[in-house]
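Part of the complex only, each chain left as placed.
Labels run A, B, C and D following the written order; every chain starts at residue 1.
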Amino acid sequence: MTENTIRIGIYPGSFDPLTYGHLNIIERAAKLFDRLVISIAVNNTKTPLFTPEERAAQIRHVIGGDSRIEVDYFSGLLVEYARRKGACAILRGLRAVSDFDYEFQMAHMNHKIGPEIETVFMMTGEDHFYVSSRLVKEVASLGGDVTGLVPDNVFVDLCKKYAALQKGVQK
Amino acid sequence: MTENTIRIGIYPGSFDPLTYGHLNIIERAAKLFDRLVISIAVNNTKTPLFTPEERAAQIRHVIGGDSRIEVDYFSGLLVEYARRKGACAILRGLRAVSDFDYEFQMAHMNHKIGPEIETVFMMTGEDHFYVSSRLVKEVASLGGDVTGLVPDNVFVDLCKKYAALQKGVQK
Amino acid sequence: MTENTIRIGIYPGSFDPLTYGHLNIIERAAKLFDRLVISIAVNNTKTPLFTPEERAAQIRHVIGGDSRIEVDYFSGLLVEYARRKGACAILRGLRAVSDFDYEFQMAHMNHKIGPEIETVFMMTGEDHFYVSSRLVKEVASLGGDVTGLVPDNVFVDLCKKYAALQKGVQK
Amino acid sequence: MTENTIRIGIYPGSFDPLTYGHLNIIERAAKLFDRLVISIAVNNTKTPLFTPEERAAQIRHVIGGDSRIEVDYFSGLLVEYARRKGACAILRGLRAVSDFDYEFQMAHMNHKIGPEIETVFMMTGEDHFYVSSRLVKEVASLGGDVTGLVPDNVFVDLCKKYAALQKGVQK
C-alpha cells in the first residue's frame, strides 16, 4: 500500500453486447481505480452475436475519449492476463443471488492461482439489475424493444444484426 | 478518476471481537486503497461483549504501526460518516449467500443516500469463511477452543472476559 | 370459476409504515381483484413505531377515495380472517430471495389450514425492491433522508415521530 | 378495477409433458381468473420430446370440457402474446429458490416491455414441488416409474414415446 502506486482494475466480461448494467459498473468503478481496463473475453468455444472487434467498437463509442479507460481483449487464464496488465484487482458485477455461488468459486480459484490479485464486487445499479446481455438478445431477437436497456449505438447494432439474420433465414 | 487522488476506503463493522476473517479482508483491502479506515460501530441498542475501546485496542495491537491504516469509531448514518472521512468506498466482506440479500439492500439504500460513495465487496478467504464474531463468542462462551479463529491477543481477551463473567455468575 | 363472482384479495402486512414498495404492489394488485383489502396486522408482541390507527390513516390518505380498496385490521390466524372476509387470495410481495423461504413455508402452512384460499405473489417493482419498512425506520431514526422511499404524508409522520422520541430522550 | 371486467390469466410453459405440478397450479389458478389460457411455448430452438399438438392433446384430455380454460400456443414475445389475448396477468409457478432469480429477472423485463400486464406467482403444491418435466423425462427415459408424477394419459404417452425411441436406437 504505497500512495504513489498506480492502481489498475480489470473489468472482464463477454460484453455481447454492452448493456446499461455494464455501463453503470464501469462509471462507478472508474472512481475506484487510476486506470480501468475493460477486457473482452475472446472465447473460442462460445458463438457470440458480435465479434470481439464489434464489441470493442460499441464500448469505445460509449466510453469516448477517456484516456484512463482502456478497452482490451483477453483469452486464457484471467489471473495471468491481469498479472501481465499489472492490475491489482479484478472487478465483477453482482446482479442477483444466483451470480453469487459461481463468482464465489471463481474468486477463490483465482485467489489460489494468483493470490496477489484481488477480486472485488459491485452490485449492479437498481435500474439495471435485471438486465443481462443474454436477456437483451433474447428480447431483441423476438422483436422486443430494448431501448433503455442498452446504449443507442448498441440498439442500432442489434437491429441491424437481427435484420441481417432474418434475411439470411428467409433466403 | 485522477491519478493523484488519495483513495480512502472505510471498512465498517462491529468487530466484537476481531476475527481472522476480518483480518484477512483488512490485509487484502490494504492493497486497494491509499488509506483504510477500520470503523467500529458504536451502537447504543446492541449489548456488545467488548467496549468500543477494547475492540479498538485489539485491532491496533494486530495492525501494528501501519500508518496507512486508521482505527476509528462511528455512529449514525454510515454514508454520512464516510463522506466526512472523505472516503470513496465502503468495503464489505461477503461470507455466504445469506449475507447477500441484506448487503444488497444496504448497498442500494446507501447508494440512494450517498451516490458518490461506492460499496465494494470482497469474499472472505477460504480458511475463514465460516468464522463470524457471533459464532466465535458462542463457542468461546461454552469453553470451546477458538485458537486459529482469532488473533492471540483476542483469544486471551475472550478467555479473561468469559472467566470474569463466570465468576460474576457464581457469586 | 364463475364469471360473476366478486373476487376479493387480501394484502396483509405490518405497514409500519407504508412505503412506496407497498404502494407499488397495491396499485398493481388492484388490477387483479374486484376488491382489495389492505389488512394491517395488529400484533400484541411486536412494538410498532406507529399505532394501527396511525398506519390506517397513512394508507387511507394515499389511497384516497377508491371505494374498491378497503383498509382493515386483523389479528389471529390470517387464513381464518381471509375466510371471514370472503377472500379468494392472500397477496404477498416478494422483494428478494431471502423472503422466499419464509413465504414458501407460510404459503404451505396456510394452504394446509385453508386450502380454498390461495396465496399469490408479486415481485416488488424495480425502483423499490430494496425498500423495507424496517430499513426506512433505521435510516430515518439516524436522520437520513427517506424522501422517495415513502409517500409525503408518511415522511412527515416519520419526522414528527422521531422528533418526539428525540425530545423524550433529551428530557 | 371494474367489477364487470372479464379477467384473463395466461399460464405459459413448455408442458413437455404436463405434470401433476402443472395441474395443481392450473386447478388453483382457475379460482383466481374468469378465464385461464394454458399457453404452450412453440420454440424453434429447443427439441421437445412431444410436439405442441401432442402436448395440447395431453392437457385437453386432463382438463376435460371446462369451457373457461383454453389451451393455446404461442411463440415470440410472451408479453405481446398476452396483450393480444387481452390478459391482465401472466401466471408462473415457483418450485424452489433456484427458480426465483430467473423469474425475478423475467418479471422485471416483462414489466418494462408491457407494464399493464402483471406477473403473479404461485408456489407449487407440497406434493409436487420437486416434480419438473425435465426430471420426469430423465427418470422415464431410464425406465423409472413416474406414476404419481404425471396424469395417466401422459404416463402412457411417455411409455410409448420411449419404447419407440428405444426401437429406433436398436435398428
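In the analysis below, a contact is a pair of C-beta atoms (placed from the backbone, for glycine too) under 8 Å apart; a residue touches a chain by one contact, two chains touch by 3 or more.
As the structure is a computational prediction, the values presented were derived from the model and not from experiment.
Complete-complex copy count for the single protein sequence, taken from this structure file and not limited to the 4 chains in place, is 6.
Just so it is clear, only the chains that are shown with their structure count from here on.
With chains reduced to the mean position of their C-alpha atoms, the one farthest from chain D is B.
Superposing the C-alpha atoms of chain A onto chain D requires a rotation of 120 degrees, rounded to the nearest 5. Each chain gets a centre from the mean of its Cα atoms; for chain A and chain C, those two points are 39 Å apart.
If each chain is reduced to the centroid of its CA atoms, chain A and chain B end up 31 Å from each other. One simple way to say how far apart two chains are is to compare their mean CA positions; for chain B and chain D this gives 48 Å. Shared contact sites, meaning residues of chain A that touch two or more other chains, fall at 96-97, 126, 130.
Contacts between chains form some other arrangement here, matching none of path, ring, star or all-to-all. Residues 96-98, 130-132, 135, 139, 142-145, 148-149 of chain A are the ones that touch chain D when the two sit in their complex. Within the complex formed with chain B, the residues of chain A that make contact are 1, 3, 6-7, 28-34, 36, 66, 68, 88-89, 94, 97, 100-101, 103-104, 107-108, 111, 116, 118-123, 125-126.
Chain contact summary for the complex, chain C toward chain A: residues 96-97, 126-127, 129-130.
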